[in-house]
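Let me begin by handing over the structure; questions about it come next.
Every protein chain of the complex appears in place save one, which is left out.
Labels A and B are assigned to the chains in the order they are written; within every chain, residues are numbered from 1.
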Amino acid sequence: MPYLLLQTVLVPLAAAMVVMLTRSRKGFLFGGITIASLFYTMVLLVIAGFRLYTEGHIFEQYTLGPDVSLNLLADGLSLPVGLIINLICIALACYSLHYVEHRIDIIYPEADAHTRSLYFKRFFFLYLFFPAGFMGVAFSTNLIAVYLFLELLTIIPLYFIMAQFGYSDYITRYKVALMCLFWGVAGATLFLIGIVLGYTQIGSFEIADLPKLAGRPQTFWVALLILTGLATKLAIIPLHVWMPWVHAEHPTCIAGLLAIYANIAAYVAVRVLILPLTADMQVFSLPLMILAMVTMVYGGFLTLAQTDAKRFCACSTISQISYSVFGIAAMNQVGVQGGMFYFLSHILGKAILFSTAGILVYTVETRDMRQMGGLWQKMPLTAILWFAAALILSALPPTSGFVGKWFFFTGAFQKVQSNPFGLVLVVAAVLSTLITLIYTFLAGIRIFFGPLKSNPGDHPINDPPLTMSIPLFVLALIAFALGLFPQPILNLLGTAVASL
Amino acid sequence: MISTLPPAVIFIAGAVFVPIFRGRGKLLYLLALPVIAGMDLVYLPTGQSSATTFLDYSLIFCRVDRLSLAFGYVFVLIAFIGTIYSLHVKDNLQHMAALCYAGGALGVTFSGDLFSLYLFWEIMALASVVLLLARRTEDSRKAAFRYFMWHFFGGLCLLAGIILFVITRGTTEFNYIGLTDSASLMIFIGFCLNAAVFPFHAWLPDAYPRATVTGAVFMSALTTKSAVYILARTFPGNDILLWAGAFMTCFPIFYAVIVNDMRRVLAYSLINQVGFMVCGIGIGSQLAINGVVAHAFCHIIYKALLFMSTGAVLHMTGKIRGTDLGGLYKTMPFTAVCCMVGAASISAFPLFSGFVSKSLTVAAVAESHHVIVWFMLLFASAGVFHHAGIKVPFFVFFGHDSGIRSKEPPINMRIAMGMAAFICIFLGVYPAPLYQILPYPVDFHPYTAFHVVGMLQLLMFGALAFTMLILSGFYPAEQRAVNLDTDWFIRLPGRAFVRFCHKPLQAIAEVATGWAKSTVAAFKSAPSRSVEIEKRMDWIFHTLLVGLPERVSQVVQPLKTEKSELSWNVTYILIPFILLLLAILFVFK
Partner (left out) sequence: MRPKKELTFLDSKKNQLRVRTYFYVSLVVLLIVDFFLHKHVHFSWENAPCFYAVYGFVACVSLIFVAKLLRLLVKRRENYYD
């Protein structure tokens, strides 16, 4: 099928146009259009996956003018990323159907049916830019294109918070929105400066040409700038301070997507820095590993101290992203494979966790976890989802997290085994795993077991509607399936990083 | 990577989830675990599997051949019986410890390399210490401490030996080791301690009588027999073991005669029986190893049966000393019968399991023409009947009436005892299934007229001696006393040493406790401290940095002219930016 990858980028955009132009009273229709378009792109990606297995990588070139062309590449690295992200987008779109309704009830209770459908329309219009942006970042081969898609991804969430759907009162929303903008733009600008610097050296913005930078003295600065820009997105200490705010104040249906937005910078790092410029990046390997390790442990402790359900998930994201970074920073085959696999596992688990937290906040009408208790009797499905997410994030077998963690720690050990530093590594690794285990399970036990606490709101407590829970179950199943049968994805990733 | 599931994992991982279950569910879960492990065992592929590499060394978790499988079967079986026996226990910790203990023993049995062996060895030690502590009396706490010290020492020897071994031979895989250098000597000592070889045996009669009623069943089966297995694999044919084993069969029976606590009698008799096995390992021929395995299999069952029946008495009456008991057959006939079945088995009475297994070892000794050893073993066989076959049932259930009228133990204990008794009789009458799982082909027929009559003569005339001595009043009466053993060398000097070192030791202990407390406090405070750190960083970026333009403009403010502020501020910001851009473009050209 021609234009396979292009469609994955354009179809969501087209669907966004369709949503904008459709008039309807029913907000769910817009959701339906979104989901349908994303299903279509998923089918495309699966087809691309099959083609990848048989033919090797898929490369599409669209010339838009002299010297300007949009190239899209699907290989072992980008396709799993694109596929899993697409799946999560579908799941979250289903989840959003009811969730947006609820948000509108809360924020704009006096709205009439027409206005409500308007809000639905705006939501799904904005929503569809996310998958487009993600696909663009995943499949682009041109650095400027990557930059543009990343910027796109920064601005859209900003609109989400500032404009319509965020939490908190107007003043805090405004500040958080500005924070999101500032940090996103700061990171992207550093990235831009870095690639412009690279352009001055090799005269091209194509990723495929990047290896030409190898060995030059300026490459260090190029790499440093790009890395720092990505590090702001990846929430590595000390550039992580935006994450607890932004993630917590977002409407929860988007929160899963924001986790992807932060984490996809890891993919960009692999694609742009580690694969083309392996030798030059070695100098960053150990410092990055150390930073990632510190972030892992620090993020874990921070999460332990949280009482707000959404900030809890947000701080957890800080810790979990640095697991992927840790693996990638090892810069050997197993480590990068593991880091990328863990990235996929993390976004699955985090989407479930955030969404479950959203369900809890929505039902119990408080964000304070201390006021939740004994909810197992009323919301058993939600409890199962939370603990499934806990399993995935704590990287216990047989989830995908375990496979990812096994691989990236193996890679990290291979990197440092000649070093006494290895012992510190082991200790930090075990510690961070334990902390994750503790905070997810402890929070889950506190929320779902124990005596039933009276809820402040007058909302009856029961399980969310199926359109909210089934997509999350599907995500959990996928994570478990990947844990039991990781070979296909691992093989794909392996072919991509074989050069390391 | 991990293709087959080591049965040890089923027990150890299963132990973690015990507290989740309650009531009937917990009982079912506890019983299901050995069953699942048994099924896993049946489907294990022979040879090495479940291997993984760790830092250039291979870890092999499933080394399956006839030797390890035989022990694997009996360990799972006794785990099942022991679990049934302990179903009434409400203390989750005991269940978890027993499961980990069984898992550790299985892990030791199937390990193919020294690292995993050491791991499971230590798991066994820890779990058995927990089982000792679970009794929660002052006495057992002290015994647990001594037990821990003994096994810690053994574990250190083993570890030192393993490290030396790996350094000198460059591999962690092991099969036959043999006493060749200091590494193998250290490993040998480590193994011998767990097998209660003299002089490293004193922990056994010290600790086993002080374990819980149900814990003793597990302890009697697992530590010593897994050590027997590992010795059979690594040091067969060593003459030291031949003599050590022969000595081990003889000296405990003297102690067993004069000891009062019935479970201590059984503990000494355990050393005696393990002595047979160690002796068989020392011979190392196929018949001898067959004998060792058969004997271990049967011994686990009938020793557990004996511990179970005496444990049942302890459970129902609260007493276990011969001086306090007697005449219990009147109200606990089932327990009495089970005890007698166990006693008959351990004495190697024909028609019981001991007869078909112990004789393999004795025959192997005879075949290798070690005359003195043979006499010693024969002496020990008569002696076993004496202290375990006669003394234990007699002084507990018969003998003088102590007036205690206790009821039969709970149904689960009776079922467990019944199962064990059934197996003892079944294998005694029909040993073929047992012979089939032995490592080497068996060409031994225990039921020859000569053998049966000979054994019966040995036993019955020993009984005659007992009868005559009792009737003549010459038999040593049960007395309340403590008997010295080799642990005297450790306990008394140990105490004196401790008193000598009390002050500095106490100081060290206080420092260590202080460290532990501060570490725990550090971890507890870590979340809140990280919140503060977060707030700080937040402040730096979002208040300080954001406030910088303000401060800059305040500084710049006086410099403005009549032109509007905005354009001047923008200019002031633009200038450095352009300079930066120029710097980048030109300096890095």
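Keep this in mind: a contact is a pair of C-beta atoms (placed from the backbone, for glycine too) under 8 Å apart; a residue touches a chain by one contact, two chains touch by 3 or more.
Here the structure is a predicted model, which is why all the values come from computation and not from measurement.
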| message | If I'm reading the header right, one chain is hidden. Which shown chains does it touch across the whole complex? | response | B
| task | Using the definition of touch stated at the top, determine which of B:Ala127, B:Ile253, B:Val278 or B:Leu434 touches the missing chain. | result | B:Ile253
| message | Out of B:Ser182, B:Thr448 or B:Thr513, which residue would touch the omitted chain in the full complex? | response | B:Thr448
| query | Hey, which of B:Val16, B:Met39 or B:Met460 is the one touching the hidden chain? | reply | B:Met460
| Given the contact definition stated above, which residue among B:Pro333, B:Pro441 or B:Pro549 touches the chain not shown here? | B:Pro333
| In the whole complex, what residues of chain B lie against the chain that is missing from view? | 253-255, 257-258, 329-331, 333, 363, 366-367, 369, 371, 374, 378-379, 382-383, 386, 398, 401, 405, 407-408, 448-450, 453-467, 469, 474-476, 479-485, 491-492, 495
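Keep this in mind: only the chains that are shown with their structure count from here on.
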| Which positions of chain B touch chain A when the two form their complex? | 55, 526-531, 533-534, 537-538, 540-542, 584-585, 588-589
| Interfacial residue positions of chain A with respect to chain B in the complex | 179, 193, 197, 200, 218, 221, 238, 240-242, 244, 298, 301-305, 413, 417
